[in-house]
Each structure stands twice: as C-alpha cells, then as structure tokens.
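Every protein chain except one is present and positioned as in the full complex.
Coming up: chain A.
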C-alpha cells in the first residue's frame, strides 16, 4: 500500500466521490478519503466544498485521523467561518482529554484557526492549559498565547495572559521557559506602541541563563536571541552574562553558536576595548566562527555574511585566519563570493603574497561574476597594501594579456583606481591598456579608460586621436561615458591647448546642444563658461587635486553596521539591510536596535545617538570622481561649514549665480587662489571667501642661505598663510660686490605638492648691499613626493651668478585649510572610526592661556574648535583641521586651569602628519 497514489487522481467527479467516501461507515475508508483530501489540498486543488464532511470525521479516537482533520481545518476554517463553529465543541472537549498529547494538540490547533468566534471559546481552555500539570501542554499553550496575540492583541492583554506567560519564565521545565521566551519576544516586537510589554530584568535574565544549560538546541536559540535584546545595568553584569554564555560557542548547532556570538559582540561594546576580558573573549570567538565554515554550504553562507560584519566591527578577531577563507574548487558560488569579500578585508602586508597568488588562481576560473570579483580584489589589494602595489599591477597586466574580454574590462576599471591612489607611478603601462581600447564595451570600463587618457593626456602622444575616436559615437554612449569623455577632452585641451581646440569645441557642442541629459548639458555649460571666461581658473578647477581614495571599499556605514551587529544570525545580517527594509512594519519604527555604549566613556561629545557619515576620504565606489562636479553630485555629505562669506553675486546673471553656489559648496575647490592678482574676475568672486584680515601665525624669518654659501646672496625667510594663500616670504640681500639679476626659483617635488604659483619677482638688478622683500605665492597643486621629514622642501634659487640649493622645513600650519571645520556628528563618527592606534599624544609646555583664548587663537590659524567640555575641572577642546591635500586631523586638547602644561591628542588616518601638527600647535600657542 503506498500513499503516493493519492497524488495522481485527476478524474472528474472526484469531489463527489470523496464526499460519499467521507460519509462512509467504514473507518478505514474514511481515513483513506481524508488522506486523499489532504493530498489534493497539498497540490493546490480547492477541496473546501468538503468542509462539513471532513469536520464530521473529527470525532474520532484515532489520533492520526484527528491530526489530518485538524490540518484541513487550519487550512479552510477562514473561508468557512460559520461551519468552523461546528468544530468548537470537539476542541473544547479535547482540551479536557486525559491524554496530554491530545490536550496539547487541541490547544495548538485551536490557536491556528483564525475565526473570531472560535477565538472567544479559546480563552478558557488556554487559561487552563497554561497551568496544566503536564509540561508538554504548558509549552504548547505558551506558543498559543503568541498565536492569540497575532489574531487579537487586546484580548491577550485584557485577559491577563501576559502575566501568565511571564510566570512560565520561572517554570521548572526548560522547554516551557524557552517557548514562553519565544512568545514574549514576539509579542514585544509586535507591540503597537513600540514599548515592550514585558521588560526583562536581572532576575528574569538569571532564570533564562539557568534554563539555557538544559533546554533543546532551539530553546537555546530563543533564549539567546531574547537575551540579546537586554541591556545589562553595568559592565560587571555584562561580564557575568558573557561568562555564562561563552560555553555555548562549542555547541554543534550553528544557530546556537551565532546567537551566542551576537550576545557577546553586543555586550563587548560595554567594556573597555583593551580590557583583558575583551581580549580573551575575542580570542575565544575566532575558533567557533572558523568551524562554522565546515558546516553545510547554506549554513556557511549565513556564517560568512555574519563574519563579514564581524570583521568590519572587530577586525582583530579573525586577523590571523586568512587561510580558512581560501576558496575551494567545489564551493557553491555564493560561498565563493562571500569568502572573497572577507579575504580582501583581511588582507594585510603580512599575508598579501599568499592572497595575491590565490586571487590570481581565482581569476582563471569559470564563473564570470567570481572572476570579475577576483580581478577587482587584486586592485583593492594594491590600494590597501602599498608595498604590494607593484606586484598587483603586474598581475593585472598578466591578466590583461589573456585577452578574456570581461577580465580585461574589469582590470582596467581597477587600474584606474590604482592610478588615483598612486599618481605618476605606473604610467608606463598605459600603452598596454590602450591596445585593448577596441574590446571595451561596458560603460564602466570605457569610462575608466577615458578617464585615464584624460588624466595623462600629456604623456599619451595620440590622446587626441583616441578621444576623438570615442567621440564619433558620442550619442550612443551611456551617460557615464559621455560625462567622462567631456571631462577628459576638457582636460586634454587644458594640457595641450594648441592642437585640440577643435575637439573641445566639438564635444562642448555635443554636450550642450545635442543632448537631453541635464547633467551632461549643465556640465558642458559650466566648462564652456569657465574656459571662455578664464582658462587659468578652468585649469585650477578641472585639473585640481583629487581627493584621496579610501583603502577600504564597500564598508557599511557605521551606524548601519552597529545596527546589524545587533541582528547577527538573523535575516538582516544576511541581507546587510536593517529589518525595516524587508519586513512589513508592525511597530518597527521604534524597535531599531542600537549597540549599548560604554558607561563613563569619554565620548561626551555625543549629542545625538545617530552617527554621522564618514567623511574626509571619498569612498571609491564612486568610481568616476574625475572632477569636482561628479563629486558634488555623488560624493558623501561633506561638512557644510565653509566660512559663509557673502558673495558678490548680485550683479551676476543666473548661471554664474548658480555657479557660485555650486562651487562654494564643493569641497574640492582648491582653497588657494591667486591672491593679489587683480585679473581673476569672476573666479575672484567665487573664491573670495577668505576673511579680510588674517592674523595667522608666521614664524620669524630664519637664515636659509648664508652669504658665504650663496656667493654673496643671503636669504632669510619664512612661510606664511595669508588669505588662504601659502607664501614663501624671503628677504634677499646682496652682500657681494656686483649687482645680481635674473632671479628664478624652483622647488623640488615635495610632500604637499607645492609649486610656485607665480614667477619669483625680485627687483632687478639687486644692487650690492641692497635688500629686497620677495614674496612667492605657492600652490599645492604640483607633483607629490614624500619627503623626510614630511615638511621638508628643497629649493633652488638661480641668479646670474650661480644656482644655489638649500632645504627648509615648512611649518605645518601653512597647510591648514580654511574649510577645516567639521560637523559635530561627522567629527564624532570620524573620531570613533579612526583606529586607536592612530592616536598620538603630546605635551605642550608653558602655555598660560584660558581655553577660550586658545580656541580663538587656533581659530585664526584654521584650527576649528568643534566642542568644548569641562570634565573634572579639566577643559577639553575638540578641534578639527584639514590639510590642503584633504587629510583631516582631529585633536583633543586637555588643559587644567593654572597648569601651563597641555596635553594634545592627535588622531588622523595619516598618522605621519601628527608630529608636524604638534609642532605647529606648539608654535602657534607660543606665538
């Protein structure tokens, strides 16, 4: 006898036949008929017409038959509410049955029948069952309260079921406790007011922790998930919870392990990050996470998605486990892609060699998505681990040689990022890239290639021809490519104006006249206007320094990451989206989870719980940040605190007025300007934001070139920043016997890319014993080369006698940009974001000033006070400043009234500059 035959009946008149069988006297026949009905129901046939006949079979002592009838009832009761009433009596009777299995079955089924009239009858039996002597009935009744709450929430509250449910938390049977916890959590979550109906306290948590040791694996999951919503009073309580949960990490069930990880990750937030307890706990977390990778692939997938979060939140936990994330040939594709993601996150200098050889291997696999991701990963490694850049680039070149189309395209996209990160280092490969021009058919790859050509137009002999070839099909390109092409040709024109005028004319016409795309048209007009009004300004705008690109990609925004950490193991952690993004809301708005914060922590700045977004570095997924306009549209929010000086825009027409607004908000407008030049016109207005009277600190002049070495030429000098312009101020004295003339200056490549903005002007001839005060404006727009020390500048001065070389150290404060004020929230999140390792402390002695005086003094030097606090008699100043090359520096000044010693803590992503900043602070405060 096989039951599969029930799936195959398809004849007509089936319903009628079933009807007669259901009413048959023979028990055996009845049972067979009910089975057939259930089989039909399964495959999606409508058998609701048989309702009364099936319900008639309910009164039976055969448990199997009873269960089948109940199954039918659950499916169709809603569509036949009146008929369903017929079943109530049987339910009520069954709830009194001596057999606990039947009592539980009745109460379980009744809760699934969503008919109001039945619900009324449910209350009494449920109340009894919640107090039943048998734990099996109690555990079933506990879930039934949740069912009832789903149907009619107010009924549950009015009838006092919540209190009964709470009592079950102290039940002697662990499974009853677990189900009660599950039901309570669900009811809390669904609460319409957003306020949990049942608050957890220390006692209940203790009870739960006790039950945890004894209940089934699923019960443990319910309990752990529920504990994860509890915020302990203090650090000690958090520690004791952690200690009692840690043994769960050795459970065979991945869900128990991940739920335990969730609780631990959350509670660790309450403790000092360097406490022994946290360090030990972190060590214990790694092995179970690695073990999850040997479970079934589906579980692995969930584990990997969570590990991705954990690696972002606490990179230390898995830093030594790179190897376990190596991809296996037979892994399902979803596991492979996730592993690759984590590999990139874990890559560092010590393991990069291994990672690279793995990635190279993956780049030859079959799955297109995977290969692309692997290629992209190689590029990420180059950007993340500088010493490996060389090898990454050569690996990418090898891959380009394979001529596999999608590999080539992907490689070009990442090489563009590498060029961004390390300008002027790998240009030699451009010719290889150009060979593949014809095969590129994806917009992103085309856009990247065009960007490269535009950026290095001066080094590519036939750049104009190449760009012209793209221009032929301009209309057919995607917007992304069109925008790139427009910018690239303008760049080309600015670099080689002589022979490309026609080309630029052509592209501007195409962009402004033949396109319907407003972005493209606007950008075209802006360029046109800039070029026609003031090519010099256009140069500064279009060829401006690009902001740094960040080392990490696809990092989750910190507040989202924190929220997701609270949802480890759940669907939210798999999607990497907050639950509100995929769950239809029942009181969801209020149930956003947040990590607990450490009490007594120094983050007194925290004025609002929501974190601002990262700033300072531009994430690279904005792949096309070729110039300021894309930045303006797609870049991350920037501190909107550019000094608000009124613009002289009244007399300008609409377009230039708009331009004003656009440019002044944009972060990448180079702050320096050609200060004294009267010819700036429109641009002068745009950039005329500097405060009129600058009193920033200028160091006294020092001897740079003694007369003995300068064949009679003596130079003393210093650096200053006036009205946003870096200047080199020199006193040149002729101590020789003959007049000097034909002065010129040249600067070697330096850390900040300083180049003279104008030729050196010295009165000529400089008569013997005559002195001249020369001022040389400098722009930070030249090629960059790292110097040691960072602020070292090598200068060559030439006159009719000889060329003289000398090196000077620039004070760091001349690089403090005017737009260095950070938004409070951005400051806070950035401060948290920067690893503690980047924090450097200094002491500054002999400062006798009040905090306010310090603050205003610093402000004059473009160090902006974001917040001032007084903690335990100490004044704390939180300050931000921005270097002209886009590096943000955050600092904390601690001062005690009456004590002339200040403590300065500097935090920045580029710790190399910290020392210079300290020296600058010291100098400013003592000036």
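Just so we're on the same page, contacts are C-beta pairs under 8 Å (C-beta built on N, C-alpha and C of every residue); 3 or more make two chains touch, one makes a residue touch a chain; residues count from 1.
Basically, contacts and distances are computed from a predicted model.
Chain not shown in the complex: UniProt lists it as "MHD domain-containing protein", one of "V-type proton ATPase subunit", "Tax1-binding protein 3", "MHD domain-containing protein" or "Importin subunit alpha". Of A:333, A:703 or A:741, it is A:333 that touches the chain left out of the display. Considering the whole complex, the residue from A:17, A:150 or A:729 that touches the absent chain is A:150. Here the missing chain is touched by one residue of A:238, A:254 or A:730, and it is A:254. Looking at A:154, A:294, A:513 or A:848, the residue that reaches the missing chain in the full complex is A:294.
Considering the whole complex, the residue from A:24, A:170, A:216 or A:509 that touches the absent chain is A:216.
Residue-wise, the contact with the chain that is not shown comes from A:63, picked out of A:63, A:741 or A:871.
Contacts to the hidden chain, counted on chain A, fall at residues 2-4, 6-7, 35, 38-39, 42-44, 61-64, 67-68, 70-71, 75, 98-101, 104, 108, 111-112, 114, 134-137, 139-140, 143-144, 146-147, 150-151, 173-176, 179, 182, 186, 213-214, 216-218, 221-222, 225, 244, 246-248, 250-255, 257-259, 287-288, 290-291, 294, 296-299, 301-303, 323-324, 326, 328-330, 332-334, 354, 358, 361, 364-366, 402-404, 567, 569-575, 579, 582-584.
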